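Structure record follows, encoded as structure tokens.
One protein chain omitted, others in place.
Order of writing sets the chain letters: A and B. Residues in each chain are counted from 1.
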Amino acid sequence: MTEPTSAPGKGNPLKRAVPAGRSARAAAGFAAAALALFALAPLALSDFRLGLLAKYLCTAMVAVGICLAWGRGGLLTLGQGVFFGLGGYAMAMHLKIADAGPGNLPDFMQLYGTATELPWWWRPFANPLFTIAATVLLPMAVAAVLGSFVFRRRVRGAYFAILSQALAAALAIWLIGQQATTGGTNGLTDIRGFFGYDLDDPVNQRMVYFVIAAALLLLVALARQLIHSRYGELLVAVRDSEERVRFLGYDPANVKLVAYVVAAGMAGLAGALFVPAVGIISPAMIGIVPSIEFVIGAAVGGRASLAGAVLGAIGVAWARTALSEEFPGAWTYFQGLLFIVALAFLPGGLASLAGVVKRRRTARPTGEPAPALPLGEAA
Amino acid sequence: MTVILGQTFTGVSIGAVLLLIALGLSLTFGQMNVINMAHGEFIMAGAYTTYVLQKSVSDAGLSLLVALPVAFLVAGALGALLEWLLIRRLYLRPLDTLLVTWGVSLMLQQLARDVFGAPNVQTRAPELLTGHITVVGGADPLTFANSRLFILTLAVAAVVALSLTLRLTPLGRRIRGVVQNRDLAEVSGISTERVDRTAFFIGSGLAGVAGVALTLVGPIGPTMGTNIIIDAFLVIVVGGIGRLRGTVIVAFVLGIMQSVLEYSTTVSVAKVLVLVAIVAFLQWRPQGLYTLRTRSLV
């Protein structure tokens, strides 16, 4: 311990607290990612593979939100499927109405033959602008209402996780029960058009891929800004010691609410873009199981590291396709093993491995402090 | 009148199932604060144990009776193994425990699929339990299914047994001691590790017993655990951590609510309404129905 009144050192150490190298490195990483997504992948991959990548990128968008809420805010949200589903269903409803054409009912409603006109809560989704806004705002609104209830009463940790999981289960059950208006277990299928573009045309499928890639980069940039802002520091403080933050005059409920609502919006956008990429949304994609699967990518890659969470989500989704193509049963074992290994033995995810390597390499005194501490200063 | 009584009894029997599946959790989650998502698969293990035993012991009644202790041992052994392999490394990281045990539950499900096949299987109920008791005769009769009465009896017996074990036996005292003050228990010469494992064994064993009971009311399948585990956790959360009384009351209240709401709406709407009610209740009592008030910061 130094003397309490010691003068600041010569090379004013306070300057070091606002690192400049970090943003340069991040910009380089961002440019590399953009190059890979917009140039390399479309050139190297077949239309089919590119379509799959579009799907993976959607899960990565959810993972960006999870990185923020769970990695940074400690909110293990096992109900991201709810927000993914809200965004997805909102988009799918519009596309179904548009596919059916003016005055007609979506095909599945005609099939069940119960409804003679659109249910009232379908009607606003005929409007494309309303739909686009709703895909993001609707999940955010639901998250805001739920979060303000739950966080204010200090329901947290495992309780929050279980409650969010129950929410996912409830929404899936409800959707299945409303066969006539939601398509029930089948969900909303056979989506052909996307705002007037025919999705059977590979060129338009590529366009959807580019939209998704751009959206992912946008979300990453947004999350990065949040993480490195003062709010992001406060969020970590809330995660580590909620009560202490309270004694500093902040209401932790509001801090958590922002992260939760932003994560919900990201999942909603992901769901909305998933629909044109895959052509279907169903309860099987939003219940307990898919909701918890959204978490695994972030956990494997590194929950607190944006790059880790995104790459982890893409990697896990890819492994899933690759493995279940070859050996269907093996995937489930592998996935279970991933959960166990990633969380029991490597809680910082793969990003923490990179951090260890980096720290070893930059042991020189002049070096930038290693940024990839798994739960702390990850870029 | 018969409708109300009938719905109430249906509710009580749903509650009894809830109670049975949540009872083990009240020990592992409620007392030890471990979130074991594989608890549902221990229930599944108990159910498949019944199925296997029935194949070897032809008499349905006898096989059911044998299944109760065997399922307890099978599920308990699985639980103790899980505790030893993974959970004991994670006692300070409850959220990671949740996800790790979810991974275990996925693997156990796939194992069940590989061994018993993906489709659901059924057991035959013993003849004694296939009938029903007529409470009110006449044009609009009120009947109670014997199997439901059996489950209710089993649930009550399990609660009494667990409660007596915790209160009266040296093991129960040790468990409560470890729960209340781990460090003090440790220096008092209690092997906390052994107590943890034993408590986990009992809690998981109770899941096995619940699995036996579930074979009487539904099919046995690899995913049967997933579908009920969330309900069971909600029972504990609402009932209050560490209080058996809360678990019992909440199991029956939620069961009756579910049954009454199902009657007036649909099954899916009832599920959603029950969840809304739970969120609302937690607004009022965020720590659950019964709470241990302490002066600790958390």
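As a working rule, a residue touches a chain if its C-beta (ideal position, glycine included) is under 8 Å from a C-beta of that chain, and two chains touch if they have at least 3 such contacts.
The rule we apply is simple: contacts and distances are computed from a predicted model.
Asks: Considering only the chain that is not displayed, what protein name does its UniProt record carry among "Sarcosine oxidase subunit alpha family protein", "3-oxoacyl-[acyl-carrier-protein] synthase 2", "ABC transporter ATP-binding protein" or "Formylmethanofuran dehydrogenase, subunit C"?
Replies: Result for the unshown chain: "ABC transporter ATP-binding protein".
Asks: Tell me which of A:R25, A:R192, A:R206 or A:H228 is the one touching the absent chain.
Replies: If we include the chain that is not displayed, A:H228 is the one touching it.
Asks: If I consider the whole complex, including the chain that's not displayed, which of A:L75, A:M109, A:V236 or A:I280 touches that chain?
Replies: If we include the chain that is not displayed, A:V236 is the one touching it.
Asks: Determine which one of A:R25, A:R192 or A:R246 touches the chain that has been left out.
Replies: Of the candidates A:R25, A:R192 or A:R246, A:R246 is in touch with the missing chain.
Asks: Need a quick check: the contact residues on chain A for the chain that isn't drawn.
Replies: With respect to the unshown chain, the touching residues of chain A are 1-9, 13-14, 16-18, 225-226, 228-231, 233-234, 236-237, 240-241, 243-252, 369, 373, 375-377.
Convention: only the chains that are shown with their structure count from here on.
Asks: Taking each chain's centre as its mean C-alpha position, how far apart are chain A and chain B in Å?
Replies: 33
Asks: Going by the contact rule at the top, pick out the chain B residues touching chain A in the complex.
Replies: Where chain B meets chain A, its residues are 35, 86, 89-90, 93-96, 98-100, 102-107, 109-110, 113-114, 226, 230, 233-234, 237, 266-269, 271-272, 275, 278-279, 282-283, 286, 297-298.
Asks: Which bits of chain A are touching chain B when the two form their complex?
Replies: Residues of chain A touching chain B: 74, 76, 146, 149-150, 153-155, 157-159, 161-163, 165-167, 169-171, 173-174, 176-178, 243, 288-289, 292, 295-296, 299, 329, 332-333, 335-340, 343-344, 347.
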